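Note that one protein chain is taken out, while the other chains of the complex remain in position.
Presenting chain A:
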Amino acid sequence: MTPIDRRILLHINWSLVGLTLLLFGVGVMNLYSASGFRLEDGLSLNPFYKKQFLWGLMGFGGMITFMLFDYRHLKTLAVPMFLVTLLLLLCVPVFGKVIYGARRWLDLGFFNLQPSEVAKISILLIGAKLLSKGQRPLDWLQLFGVLAVGMVPAGLIILQPDLGSGLSVLLLLGGLVLYRGIQMRVFKPLMILVPVLLPMSWFFLHDYQKRRILTFLDPGNDPLGAGYHIIQSQIAIGSGRLWGKGFLSGTQSQLRFLPEKHTDFAIAVFGEEWGFIGCMFLLSLFCLFLYQIYLTAHDAKDRFGSFLAAGVFFYFFWQILINMGMVLGLMPVVGIPLPFISYGGSATVVNLSLIGLVLNVSMRRFVFKRA
């Protein structure tokens, strides 16, 4: 392992660290507001924000860990880690704990491990390893090779059932494929094939997932279920108007009209209380944050590092796009959280660890290339 060099520490991307801290801070503050709900006897606070804070501390530990070693070692780790992930995912249906009707967790005694979170990291590593080899855009064979690697874990995750995480894995890999580039003669038929094949996936969806898509197309269809979420979240955000109602003053969220306000719909609470101005601030934070990751991909000293950063980029990009799109009524309701803003232990730790990985790539950008 390359010893930590003082020169390397000097090159830490403080902008990215700062943006991450800001986003995390906004998230905890927003959870504080979302934790309050009215009982028959006054306001009571759920300790979500406290827990989130503790998860954050753990995540920053992960972040530092992921910064310390030279990321190039991950190249050799990618394949074994992928195999371990497959093993873990196969364990889930057998030993998994059932929470909310889905079998997603492995009970490790001291905490519940969600193998789908681990899968995100190993897909990122193996994707970066495979795709950074060679420079020409992908041909058919390479494309199918990469997709085959992604399909197995994604399929296992979707069967849990956890459509959100399964899609994340596929989208992350898809993003990396696009980052590498596809040959034109592959790309053109794909443009025809995908719209034809996509509707077929309908038959593999669970009934509730189909319902969500139908509900998205016609929210009046299911006004007590998912349609209710869409309608209520839009009312909450829209009613924030330009300046917002102020911290802790969101009537929609405080009065329990808004469901799942601390997880997938957390941004609706933010939108109501901080208005358009606040949302622009948050959106800018996210875009600057993505831009810093982009810069890392741009400046990386080797292709593997560049692909790692690009993978993290897509990991965050898709989540932001899908979650905001869903809460703003632009997409069907899929259970994907908004990074740093939604409550979630594993997600927080993974998010911060991945930032650590980007920082790792970023701070070694000036290390001399070995001939």
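FYI, a contact is a pair of C-beta atoms (placed from the backbone, for glycine too) under 8 Å apart; a residue touches a chain by one contact, two chains touch by 3 or more; residues count from 1.
As a convention for this text, contacts and distances are computed from a predicted model.
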item	value
Among "Penicillin-binding protein 2", "glycine dehydrogenase (aminomethyl-transferring)", "Peptide/nickel transport system permease protein" or "TonB-dependent receptor", the UniProt name of the subunit that does not appear here	"Penicillin-binding protein 2"
From A:L143, A:A297 or A:V333, residue that would touch the chain that is not displayed	A:A297
Contact partner of the left-out chain, one of A:A78, A:L170, A:V269 or A:A310	A:A310
Touch residues of chain A, complete complex, unshown partner	40, 135, 137, 178-181, 220, 223-224, 228, 231-232, 234-242, 251-252, 255-257, 271-272, 275-276, 279-280, 283-284, 286-287, 290-291, 294, 297-298, 300-303, 306-307, 310, 313, 317, 320-321, 324-325, 328, 330, 369, 371
